[in-house]
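All protein chains of the complex are present and in place, except for one that has been dropped.
Chains here go by letter, A, B, C, D and E, matching the order in which they are written, and residues are numbered from 1 within each.
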Amino acid sequence: MADLTHVDSTGAARMVDVSGKDVSQRSALATGRLVTTPEVVAALRANSLAKGDALATARIAGIMAAKRTPDLVPLCHPIAISGVQVELTVTDDGVDIAARVTTADRTGVEMEALTAVSVAALTLVDMVKAVDPAAVIADVKVEEKLGGKTGTWHR
Amino acid sequence: MADLTHVDSTGAARMVDVSGKDVSQRSALATGRLVTTPEVVAALRANSLAKGDALATARIAGIMAAKRTPDLVPLCHPIAISGVQVELTVTDDGVDIAARVTTADRTGVEMEALTAVSVAALTLVDMVKAVDPAAVIADVKVEEKLGGKTGTWHR
Amino acid sequence: MADLTHVDSTGAARMVDVSGKDVSQRSALATGRLVTTPEVVAALRANSLAKGDALATARIAGIMAAKRTPDLVPLCHPIAISGVQVELTVTDDGVDIAARVTTADRTGVEMEALTAVSVAALTLVDMVKAVDPAAVIADVKVEEKLGGKTGTWHR
Amino acid sequence: MADLTHVDSTGAARMVDVSGKDVSQRSALATGRLVTTPEVVAALRANSLAKGDALATARIAGIMAAKRTPDLVPLCHPIAISGVQVELTVTDDGVDIAARVTTADRTGVEMEALTAVSVAALTLVDMVKAVDPAAVIADVKVEEKLGGKTGTWHR
Amino acid sequence: MADLTHVDSTGAARMVDVSGKDVSQRSALATGRLVTTPEVVAALRANSLAKGDALATARIAGIMAAKRTPDLVPLCHPIAISGVQVELTVTDDGVDIAARVTTADRTGVEMEALTAVSVAALTLVDMVKAVDPAAVIADVKVEEKLGGKTGTWHR
Partner (left out) sequence: MADLTHVDSTGAARMVDVSGKDVSQRSALATGRLVTTPEVVAALRANSLAKGDALATARIAGIMAAKRTPDLVPLCHPIAISGVQVELTVTDDGVDIAARVTTADRTGVEMEALTAVSVAALTLVDMVKAVDPAAVIADVKVEEKLGGKTGTWHR
């Protein structure tokens, strides 16, 4: 019969067992940026893009994507997300994106926050690419992490 | 009865009708980078991360994500992807990521290529975050686009 | 850095944080109706539709859809559904649909019950539309809700 | 070895083979209504609901759901949707919902249009249920169908 | 810039490009078996299992799973399935399972037929495991393949 106790020594991918960790309140904040042209910034401010309301669409896409994280990132644990907020701020050279995810579960939610930011950014690219095919998604990263055994972490 | 002909004038999001566009061979190349520490770079080169083989996992996550693009990006058309390649190159300060997606369909596959890069990058972050919680996903962008009515586009 | 504390003042969509709510036993009952022709009613009773067993197919589709609710309804929390029953009753002018969903979690399951009813109804339309393209899904609504802080609610 | 030629005679569910049908331009329009209270209608008009922008959220949920139709309705064929529009009109007693879906494929898109309407309606219920737990989804139905072998159908 | 032309030489997983292949009529037949106890066979024949109608549930699960193949099998191409039939035959020592899948597309549908059989079998195990926790899924394999450049293949 299979003995799985030494699998980790081989470098094979595995979803680490977290069943022994405590359920606790945790949250994570991630950020990123869409870098685009002044023409797109003006269109975002005027809500005049051909595909429609880019900010509302990206915000909802980001929230929905946070819930899809374990479907996308192979070794992420399915987790009971208890809250998601995605904030989009139009700046002079693009859009600042921030996502905060909260949970009461056994693992942190950094990946969920990063996924929300990334998919919100991808959605913005989709909305603007007819005008700016060169738009860039920049600096997607965790800003802070609260709760869990390791406690608070700030960039 | 509902008249939907003027919806676009309101700024409401909509999936633009492409049924009149021709089926043709198209491809897109997107790139991005994971920026991390020398410690992680060494672990990636030695395949010694606790969660297992980061590069193989990220490559497969990227390929699978390309197929999930219309589930993630609200206004993307479902598309018959005919090929996906994800290339990961470990560098001195992280990992260079490139994805090429091909299709024979009515719309381009830039979003599929960008989604493959983004999810491969998210997966890399997940694999390395126990060692480097400050890893950054940088410069996710389209490099080139071939085929379709607008033809070739290079950055 | 992003400050997300005032997002709600802007009218932007967000998934409300429920991590402070108690885990408790909850259930919801929702109902709806398919309104169709006597010809279809006879075919349903005889299980003689070309696509096969409409009632079994709709029942299973409803159960599976309850589990997909957070994938469909953007601001719904992912929830640990602990039971689903979908009851279909053929009447003289169509099919009565009822779904009860139970959970032991932090939010109610009204949306899960409504989604089960709606997708069971959509499936019935799909099974009968070759015979009755004018079938109508009517009166999808919550009948009762048990448990949670607000306690019992009846229509 | 299995002989599947007589399966249909047993009443068992099956996805009917459409590979012999022609690819052609097709579209479908479906409608439905959310019936709710004057208090909710006022909140929708003022965009003052606690969960945020209900109309934008429902519109995007409807568009995304159209793409998920074959995942939800067991015997629906996966189809290359080429366009989706969801129109929401606030009335004195709720919200009128209309969805038009277009394709260039082998089957019609009535189920995709009905699914878009149903999920937009479910999303509206989710956004308003804290204020009106008795909201009703009414009269979800196909209004017209264009293209394909059977041609135009109007209610 | 990334050069992806030599990726295949490294052993890295990739989705092979099929955009140059012709669209043609193709089909595949796969089979498999559930091996279980006489007690379960009797319960299947009497439709008296606690979880309900095992055969109808497994049949629908198999059909739906055929559509999910590219979500499950990483390097499978998304494909326009045009028909699926799943046949379940109760035998003296279990259930014989057969699935035929048809398409008009650029690749074969063997994986879709095998996935339909596997998920129908998994569903049967789920329905019977309270009575027979030792049930076995046996001999899942392709029986025949029609169409495409390589033409007919029989076991």
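Some notes on this structure:
Definition applied: a residue touches a chain if its C-beta (ideal position, glycine included) is under 8 Å from a C-beta of that chain, and two chains touch if they have at least 3 such contacts.
Nothing here was measured: the structure is a model prediction, and the numbers come from that model.
Taking every chain of the complex into account, the omitted one touches A, B, C, E. Within the complete assembly, C:60 is the residue of C:12, C:43, C:60 or C:136 that touches the hidden chain. Interface note for the absent chain: among C:18, C:86, C:111 or C:135, the touching residue is C:86.
Remark: the residues of chain B touching the chain excluded from display are 53, 56-57, 60-61, 64.
Residues of chain E that touch the chain left out of the display are 8, 11-14, 16, 32, 47-48, 50-53, 56-57, 60-61, 64-65, 68, 71-76, 110-111, 114-115, 118-119, 121-123, 125-127, 129, 133-142, 145, 153, 155.
Residues of chain C that touch the chain left out of the display are 25, 29, 31, 56, 59-60, 63-64, 66-68, 78, 80-87, 89, 96, 98, 100, 102-104, 143-144.
In this section, only the chains that are shown with their structure count from here on.
Residue-number overlap of contact pairs with B-E passes half for only one option from C-E, D-E or C-D: D-E.
Seen as a C-alpha superposition, chain A sits on chain D after a turn of 180°, to the nearest 5. Between chain B and chain D the centroid-to-centroid distance comes to 29 Å (mean Cα coordinates, whole Å). Chain A and chain B have centres, each the mean of its CA atoms, that are 14 Å apart.
Residue positions of chain C touching 2 or more other chains, listed in rising order: 12-14, 16, 53, 56-57, 60-61, 64, 71, 74-75.
If the chains shown are joined wherever they touch, the resulting network has some other arrangement, not a path, ring, star or complete graph.
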